[in-house]
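What follows is an incomplete set of chains from the complex, kept in their original frame.
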Amino acid sequence: MLRGIIENTRRQKPLVHCLTNYVTVNDCANVLLAGGGSPIMADDLREAAEITALCRGLVINIGTLNERTIETMIQSGKKANALNLPVILDPVGAGASTFRTETVHCLMSQIRFAVIRGNMSEIKNIGQGKGFPQREDYTQSEEFTQGEGFHQGVDAADRDRLTEENLEMNSGRVRRLALETGAVIAVTGAMDLVSDGRRMAVCRNGHPELGRITGTGCMLSAVTGAYAAANPNRMFEAALAAVCAMGISGERAYQWAQAAGGGTGTMKMHLMDQIDRMTDGRIESEARYEVW
Amino acid sequence: MLRGIIENTRRQKPLVHCLTNYVTVNDCANVLLAGGGSPIMADDLREAAEITALCRGLVINIGTLNERTIETMIQSGKKANALNLPVILDPVGAGASTFRTETVHCLMSQIRFAVIRGNMSEIKNIGQGKGFPQREDYTQSEEFTQGEGFHQGVDAADRDRLTEENLEMNSGRVRRLALETGAVIAVTGAMDLVSDGRRMAVCRNGHPELGRITGTGCMLSAVTGAYAAANPNRMFEAALAAVCAMGISGERAYQWAQAAGGGTGTMKMHLMDQIDRMTDGRIESEARYEVW
């Protein structure tokens, strides 16, 4: 079902506008190129919407939010919506501060997102009342990830780990969030969930060491932007292909790093190589996902 | 004719002030060190001119322009001009937005540049009426790279590709732009052109995969800054040496990456290594350029 996603991207080389954080921006640009797209980063209000209009997709990542760029995000997002370009949201650290939580809600009220990709803590935060229970409705055993109990910053809290035990509950919630928002929801972690409200996929590729390289989530959102821009009528498949591509790449990059006696520095380099060399055929043969 | 450029740089280790974009800034700093210089990035208005005055050269790159840094660029540029330090301009994405186009024209009206380095779309944009025809004077077959026809963002548009067929026309235009601006013009792409108005060089080193690593243009401008700072009376040679050094490094980095079974991640690492190990002797033996 994912056939052609990557080949389309490499053939079209879609220009993708990224409004993203300054921590991982270089890796996002490089991985977007490696995935077959072409990145442009431009966050000044005086040019952002004009740049968006040159592009085939837009990625909004709130990793290092600041006052200046929120308005840019809104204007670029509205322009992309007007032109019917897919907009990807990466709600980095939603729930870690009131500012992030409120900004994500503001963005979601003004922009129609094609894909929202985050870890379970972030998705849980933005999903309150839209698939996920309100904070006050959480039971003791599945406490809310904010305030005192929230200590992982931009990573998912331990209690939000997706397991075989809570898979059914969480997949149901993710599906409802997709229906409520009209966006494909991609939740990544030890297992990954992707849903457009109708279909639900669980993907079991990936490697824990990916969590020890900064920005692998941001990079995944950037690759999603490239695949989505080149496959605008196949959002669910584009998001799932990106999730699988990053998972497979992580597995292989870890193997290469181990074989070389290296660590996370070596693994990061190979991760880029793997995305660069990813093909539809490799997705077909190496991805471990089910759709229901 | 390029003898001594690199050795001078490594011996003097000139401090170079970079006002550059946040996408590729780390690679620019590292490549400037690898090339033999010493980078300092400082973009707050309250210190920029003071920092410039400590330096031997200034690189201005508009890759992620914003309101705050334009005034910094002007003040640092004027300080560098007053101290007779070479100033390099990298007009990233000129033509992609009105804001970038206008900012470049503003910078060029207030600062005297020693070298302007860009791809053909950028150079064509800034060269209107100064060597290159005005937009309205372009014939159908060589359309202007702005507006609807412009889809490549920070990369050169396909129609602006330098070929053996349009080499004579374009080299004439580049030469006139050099004469009009008083700057050495370096246009990079499948072939590279460098001219100071009097001399014209075409360089045929390089590899297409360089275009799949973000910031190789920015990195070249940074290396140009180092070579120019250490060789202030040989601007044409400094710019040409930098163009050749990046081209040779790209060829070799691609070979290393291929030999290792790697992709763009591996190639980027080797690109840095190659600039680090570049010598005047290697330029002499491996550069493929003609001057006329």
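A few remarks follow.
Per-chain residue numbering starts at 1, and chain names A and B are given in the order in which the chains are listed.
As a working rule, a residue touches a chain if its C-beta (ideal position, glycine included) is under 8 Å from a C-beta of that chain, and two chains touch if they have at least 3 such contacts.
The structure presented is a predicted model; accordingly, all values stated were derived computationally and were not measured.
A single sequence accounts for all chains of the complex, and while 2 copies are shown, the assembly in the file contains 3.
Just so it is clear, only the chains that are shown with their structure count from here on.
The centroid of the Cα atoms in chain A and the matching centroid in chain B are 34 Å apart. Those residues of chain B whose C-beta lies close enough to touch chain A in the complex are 21-24, 26-27, 63-67, 93, 96-100, 150-155, 212-215, 262-266, 268-269.
Chain A meets chain B in the complex at residues 15, 22, 25-26, 29-30, 33-34, 38-44, 46-47, 50-51, 54-55, 68, 268-277.
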